[in-house]
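Only a single protein chain was left out; the remaining protein chains are all shown in position.
Moving on, here comes chain A:
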Amino acid sequence: MTQLALIVLIPFIGALLPSWALTAGRLWSAWVTGGVVVSALALLVAPAWAVMQGETLLWQLDWLPALGLSLGFRLDGLALLFALMILVIGLLVILYARWYLAERDPMGRFYAYLLLFMGSMLGLVMSENLIQLLMFWELTSISSFLLISYWRQREDARRGARMALAITGGGGLALLGGILLLGEIVGSYDLSTVLAAREIIHAHPLYLPALVLILLGIFTKSAQFPFHFWLPHAMAAPTPVSAYLHSATMVKAGVFLLARLFPALSGSEAWTWLVAPTGMATLLIGAYTALFKHDLKGLLAYSTISHLGLITLLFGIGSPLAAVAGLFHIMNHATFKASLFMAAGIIDHEAGTRDMRRLAGLWRFMPQTGLLAMIAAAAMAGVPLLNGFLSKEMFFEKTVYMATFEESTWLLPVLATIAGALAVAYSLRFIHDVFFNGTPTDLPRTPHEPVRWMRVPVEILVVICIAVGIFPSLTFGPLLAVAAGATLQAPLPAYSLKVWHGFTPALGMSMLALSGGALIYAIRRPLFRWHERTLGQLDARWLYEVWERALLQGSRVLDHLIHRRSLQDMLAVLIIAAAAMLLLGFWGMPLTGSATLTPLDPVSAAAAFCLAVGALGTVVLHRQRWTALVMLSVVGLIIALAFVKFSAPDLALTQLAVEMVTIILLLLALHFLPAETPRESSLARKLRDLLLALLGGGLTTVLTWAVLTRPYDSISDWLLRNSVPGGGGSNVVNVILVDFRGFDTLGEITVLAIAAIGIYMMLRDLRLEAPRADAQGRPWSSDAHPLILATFSRLLLPLALMVAVFILLRGHHLPGGGFIAGLIIAVALVMQYLANGVLWTQTRLSGELHPLIGLGLLLATATGLGSWYFGAPFLTSAHGHWSVPILGEIELASAMLFDIGVMLVVIGITLVILIRLGRIGLMQRRAPISNSDPKP
């Protein structure tokens, strides 16, 4: 039955057409849209025939089995009933909208949205898989958002659309939760399985949560109290949308699901107590509020809410007969309410207003529309010989039946009669206030009959109302029977669709409602005054707005508290979190390990003391930036000494060189900053920071202690043993750097390269004012390049370069290597810049230096790639002995090339930063000259 999938798919594909057809004219756009619907209807004919014979058609395709999601469509009586409603009323709405929409309204967009909605709705009612059903469910919410906000420039349309989306979309999410629970209970999301699993579902502890969540979805969608308020606001949509979505189809999705899951979920106390009272409350509140609405569409909206409440109540009662009555009322309500909305649209269109306080006596101007509206309103009121009467009679009958059955109370029939009377009253008002009741005054337009074609859809629907009202079993009868069969999934109860059942209590209630309604309408003026003083002040929208505002403002306050944080606060959070992690980790576990402690020698103690003083001094003196920097360098130097003590000359050398270069660069950078940091922190802040520092430092000490007191046993033994045989070098640090873990080194020089590029990028466009005097007001020395320094540094350069080459070459066996060599060369070149100035140096070392970084990276990477040629993995090194004249026997490893790459990158980054920083000062110093000597 691929046809089923096609029926759903056609409107989605068709949604692309209306805008395209619009180029040929507005009528064409409507024709094409109608054509899409007709083709879907045509496809439905054959399956419909089969369903009418009692078959249930299924079509399924695996989609995401892990989730239990399959693409599946199902056409049984219930789905057919809804599909027909959706397509037929949809067709009429399309015809109607062609004449309703104004010239300036973009028609293509309207029809596209409408078809999207139609497809979603068809998918919803024909879904076999519950998750797929939910997907279409949310799609109807989304497409209705688009339709309600169709007149997007209007504030009320945007608000109404957002409200509808929030409520129905949110309900959809609750429904999702419910469906997931239901699927967990049953083990499948397929309707066929779920509908047959009534016992399992009811016995499961998750039944109640699942039921509540599913009902939340249903009640929001079908505008049940207390979620009903979105529906009147959705009336900001163009009237064809209201006629289609908010009377015939979308709001029926909720009650559709109520019917769909009826066999699986109903029949428990929880069901009755949740569904029936909600329906009853909605029925009464809707009917009551409808009476007092001055807006035609507002009246119809509340009337719709009331009728949806009635249907919900019927399903809540839970007996098979009540369900049949509910289905019947769904059909009847769709026909008369759609026609009423269309009539209201015509009135609005031709008279220019929907306000019943301004409309009156329209009978004289539009008698045909008036007649149609009158019949439809009579159906709504439940006047005999019209379809509304029949289903309302069935409803009254059920309430009486319930009352006798429960023997507890006559409340149900009484409330039902009151609701019926209210319905009669607002129907009367709809007719009397608009078409009679004097003559119209001050209308924006002179009313007249609409275009013929605009009335045709209304005529068709009204004819159906009358036909069903008189010959129920010949018209809706067969469809109702298959729909009821599909809903109940059981043999049908005995019911009769007849106009006359004899003198029954239900007939009495009908008569009572009719006369009561007339009475209420007669005394409407005092009632209105009373209502406006009391209940009229209440508005559920107000609740929503309070909630929305509270949500937004609450989120802003919280957001401000959480997210508008200073860097210091963020760091505090980070440090506290780190401390918490360490404490949690250590908790209840021994800290000190089993290793024996080495005795403390006085030199180490002194060094440690200096280290602490240096660190403390940096903190205490941090406002004097220069001094703090000097204190900081103490820390670096002591660390270099520590490396020496622990026999790591490589690291000591590196540390020393790094220390020098960074301090020089930092000094250059500090040149552009004020010498002192302003006082900014309050005492409380300082105390907090002190505590954080103690916490962080203390825990780091504990961590270090814990690690150092444990016996150390690691892969480094293997590295030491294999350095010579495997890596071809006796300096294991270097072998680790360029061979064992050469990939890390490649990564780190990439970091350096990126940093250099970043700094280059940042400083290139920087313009800074360098101070001409220091903090004490002494001007900087005018002798920027003292002769002695300049001369010595020039002499030093070749020596330094030679040392660097030496360090590089011996690196693989003895302390040294590319990193240190690079730093030494960098320091030597930095000296040239400092001693001789940027200009002097640049004439000798021209060009941008960042390609040097690229070259270094390229060399290192290429060395790594070279091993591919020998069929070995990246960075595999090779080494060997060669006899070289003069130098004698030397050993070279391919890692040497890699090391040269490292060296180039190190030189590159140092010089790039230096030159950039130097240039900032240079530009600034040049500036006055160029000012005094402007170029012509």
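Everything that follows uses one rule, which is that contacts are C-beta pairs under 8 Å (C-beta built on N, C-alpha and C of every residue); 3 or more make two chains touch, one makes a residue touch a chain; residues count from 1.
Criterion: contacts and distances are computed from a predicted model.
Student: Just by its UniProt name, which of "NrfD/PsrC family molybdoenzyme membrane anchor subunit", "Electron transfer flavoprotein small subunit", "Monovalent cation/H+ antiporter subunit D" or "Beta sliding clamp" is the chain not shown in this complex?
Tutor: Matching the unshown chain against "NrfD/PsrC family molybdoenzyme membrane anchor subunit", "Electron transfer flavoprotein small subunit", "Monovalent cation/H+ antiporter subunit D" or "Beta sliding clamp" yields "Monovalent cation/H+ antiporter subunit D".
Student: Can you work out which residue in A:Val37, A:Val125 or A:Leu181 touches the chain that's missing from view?
Tutor: Residue touching the chain left out of view: A:Leu181.
Student: Using the touch definition from the top, which of A:Arg109, A:Arg198 or A:His531 touches the missing chain?
Tutor: From the options A:Arg109, A:Arg198 or A:His531, the contact with the absent chain belongs to A:Arg109.
Student: Would you indicate which residue among A:Phe117, A:Phe145 or A:Phe256 is in contact with the undisplayed chain?
Tutor: Looking across A:Phe117, A:Phe145 or A:Phe256, the contact with the absent chain belongs to A:Phe145.
Student: Of A:Met107, A:Ala753, A:Ala828 or A:Ile907, which one is in contact with the hidden chain?
Tutor: A:Ala753
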